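Okay, structure first, notes after.
The complex is shown incomplete by one protein chain, all other protein chains being positioned as in the whole.
The block that comes next holds chain A.
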Amino acid sequence: MPPHLLLATAAILPFLGSALAICLPAGARNAATLLAGIVMLASLTCIGLLYPGADRVPVVWAMDWLPTLGVRFVLRLDGLAWLFAVLILGIGALVVLYARYYMAAADPVPRLFCYFLAFVGAMLGIVLAGNLIQLVMFWELTSIVSFLLIGYWFDNASARDGARMALTITAAGGLCLLVGLVLIGSIVGSSDLSVVLASGDTIRNSPLYLPALVLVLVGALTKSAQFPFHIWLPRAMAAPTPISAYLHSATMVKAGIFLMIRFWPVLAGTESWYWIVGTAGMATMLIGAWSAIFQHDLKGLLAYSTISHLGLITLLLGLDSALAVVAAIFHTVNHAIFKASLFMAAGIIDHETGTRDLRRLSGLWRAMPYTATLAMVAAAAMAGVPLLNGFLSKEMFLSEAADNAGDHLLNLALPVLATLASAFTVLYSLRFIRQTFFGPAPRDLPQAPHEPVRWMRIPIELLVLACIAIGLVPNLTIGPVLAGAARAVLGPRTPDYDLAIWHGFNAPLAMSVLALAGGVGLYVAFGRRINTNPRGGPWLMDRLDGGWLFERAMTGLVQGARGLEGRLGSERLQAQLRAIYLAALAAAVAAGAARGLDLFLPGHVTEFDPAFALMWLVGAACAVGAAERAKYHRLSAAILVGGAGLVSSLTFLWLSAPDLAVTQILVEIVTTVLLLLGLRWLPKRDQAIPAPAAEQARARRRRFIDLCIAAFAGFGLAGLAYAVMTRPAVDGIARWFVEEAYPQAGGRNVVNVLLVDFRAFDTLGEICVLGIVGLTVFALLRRFRPASDSLGRPKQQVSHDAYDDARAGRSLGDTAADALLVPRVVMTWLFPFIVLLALHLFLRGHDLPGGGFAAGIALTVAFMLQYMARGAQWVEARLRIQPITWIGVGLLVAVLAGAGSWLFGRPFLTASFTYWELPLLGKVPVASALVFDLGIMVLVVGASALMLVALAHQSLRRVRSAEAEAERAVETESA
């Protein structure tokens, strides 16, 4: 395989594996492990095959991603990326094996491996990113997936809290990073990593350097758990131990380190970098080490030790020295190796004894000598004991600390503090080993301790072997890889260095010896008091709990928001609507005032027609009347609203919009019927009920305010409408539509051509909405539960029945059957004529006013009239209307009409037309848009009929349930 394909394969395999893993059944522990193992090894092989060469010339694979923004998706493997990729995949493969034996059979292991593989993919995405935007994307992905991993046991409250805190802090940092990298991209003019890495001077000299630097560092420091963002890391220990071993050794926290190393050549070398990174690193190293000493929880100790080591690496990167960068990379590798093995050892101890409490553990050497030996070697590496890998990088760190002393205030303290932190490291490593493995035999542990299964130890054995191999023969093992990584970062600035174990008697050696001796001495002096320290909080700092402060801040935020909502918000609709109207009015006034809106320019005016004015006098009266009567006289209000609709329909007709006029008047009919159907279910409203005086005064005041708002809105809209209408028309797109309607679409009715041809996609969306609303109405009414006071029979029916009862020779229901006899006959016979009218409206729609919308509503009116004339039962016994099918068919026809153009290789909804020679009629244009219009018509019939029929059926349902009730009553009586 060519190198770039190997690279792409390695990057994509984990995501594929993740998708596969979630498809496995929840109990498939072995299958999931096998899948994850194969994926890790395959990716590792791909990366491994790229080794000779990638450390000299980066392997690049690229494809277009966001071409309009000039952003490409680039995978770029250089020496540094290679080293990190191998760490991620190598330790990842060991964690897979370990997790198989750590996780219980009851745990849903495939889910764990799904997250795990996604996490591996995201980490690889970060280290292989050849583009800034892509880097941030994978960065945020690691935050999200780590949230899922930490919260894997989501029934555990501390896992949820830990996951949430990690996500809050790291994802917020990721957002800062995004802004920072976008700033860098804008400084350089490209988001390509190779270009950015070559523009160090441009970036450092830019005025945007400082904001970019701070933002990028916030991202890196949150991810790497640097003070004061370190609080999330100890709480992330709620994750399963294999995950902790992975997140806190080779990945996640190392992403921040990787970022700082990656951008060291372009961002470092300034005062601000030195102060921010150096101070953060120093503080984190000391606080982490100090806190680690006092932990009683094994994993807690390792967590704080991780924080401390990350601080050490950060501090190294903060020093303006190429050699320090080499030391940082070296210590990153070493820390990953020994910390992963220590976490795994802690997991074994937890797994086999049932506790991680250092005060309860004791003398495990007897029960698990093998594990104890491995843990001791790893802990010694952590403490920096010679002949192990930790010693080499710590030696480099101490030598850097000694060499950089002097220039700055921080540097003066550097050697002292470095030695102190090293002594602390020795102290907690020693405490870990001494408390766990030595001392008297353990008593009352939850489980009798014993060695774990063979396979569970193998990952630790391999890691410890690496510790020793690197420690003994660094030049043969890590040397070339480290050199490649350093060259990728530093280029020509790569310093000469020597990885030998023995450098002679010098300052670093003296500091190392001092640290070792000091650590042991401190343990001897204070070990007992530390172990009996009741709360496990570090001395001097036990009052300062960052996690608690964080939780307090979050709770305060939520409470503050809730308080603000309670103070400013309202649950009452009227208050909300009033606020919306006032805000809209204020915005309009502000906009008008800012632009100097002149409403009354002398301009184009159409000739005044008194008849038009008279018509609108009626319209205005209708509207005002409806507003006044809507509360106590609903029927007349509904009719008055219909009158207002009629006036607006006539206005359309008057002002050259026949299509609108036809549609409006038809819509008006169905809306009125709908309102009348609804009236039956509303409560009686009695004007005579007196309200308390205070209440009345309040209501009056509220009404007055509303009246002002309404008047203001009305005048505003009127003024605005007048202002626009009197200004000369803008020559917009209208002319094109008018000119092209016939040549391009074969239609003379421009409005209809617009709807079914030029803007057919909009129309498709609109009929979808219509269908959805129809179905929603139907769904809402299926569960309809009328209020108890509207369950009784209507007044009119009661009086009819009383009349029938009182007179001999009349049976119940006769009067109701006689009502409206003549109109009923007329309505029944109107049916074919209205259907014909609908058909007529539909067929002429392309050339003359009409079209699918109008035809559909006309057809609904035809059906509706039958319901009104004969009642639902009579109609449905004779006429089967299935409105839902109509909706489906209509939508299908419309979509198929649009898709038909694909057959001719044209885009969706491209209409075509031709002329057919028909007998009698002659040459007629036939457009495919007509089929689309047919779909519209069918859907409109379906949706509007569905709404009306569903509402009309509510009265029937009541009758039916009353009948069933009566039958039941008869049955119980007879029984």
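Going forward, a residue touches a chain if its C-beta (ideal position, glycine included) is under 8 Å from a C-beta of that chain, and two chains touch if they have at least 3 such contacts; residues count from 1.
The criterion applied here is as follows: contacts and distances are computed from a predicted model.
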| item | value |
| --- | --- |
| Identity of the absent chain, which is to be given by its UniProt protein name, from "3-oxoacyl-[acyl-carrier-protein] synthase 1", "Na+/H+ antiporter subunit C", "3-hydroxyacyl-ACP dehydratase" or "Amino acid ABC transporter permease" | "Na+/H+ antiporter subunit C" |
| Absent-chain contact - pick from A:Ala593, A:Ala693 or A:Ala729 | A:Ala729 |
| Residue of A:Ala8, A:Val670, A:Leu859 or A:Leu934 in touch with the missing chain, whole complex considered | A:Val670 |
| Which residue of A:Arg56, A:Arg366 or A:His604 touches the chain not shown here | A:His604 |
| Sole residue of A:Arg443, A:Arg785 or A:Arg880 that reaches the chain not shown, by the stated touch rule | A:Arg785 |
| Omitted-chain contact residue, chosen from A:Gly645, A:Pro883, A:Gly898 or A:Gly935 | A:Gly645 |
| Residue ranges of chain A at the interface with the undisplayed chain | 571-574, 577-578, 581, 604-609, 612-613, 616, 619-620, 623-624, 626-627, 630-631, 634, 637-638, 641, 644-645, 647-648, 651-652, 654-660, 663-664, 667, 670-671, 674-675, 678-679, 681-683, 685, 695, 706-707, 709-711, 713-722, 724-726, 729, 732-734, 737-739, 741-743, 748-751, 754-755, 759, 762-763, 766, 769-770, 773-774, 776-777, 780-781, 783-788, 847-849, 853, 857, 940, 943-944, 947, 951 |
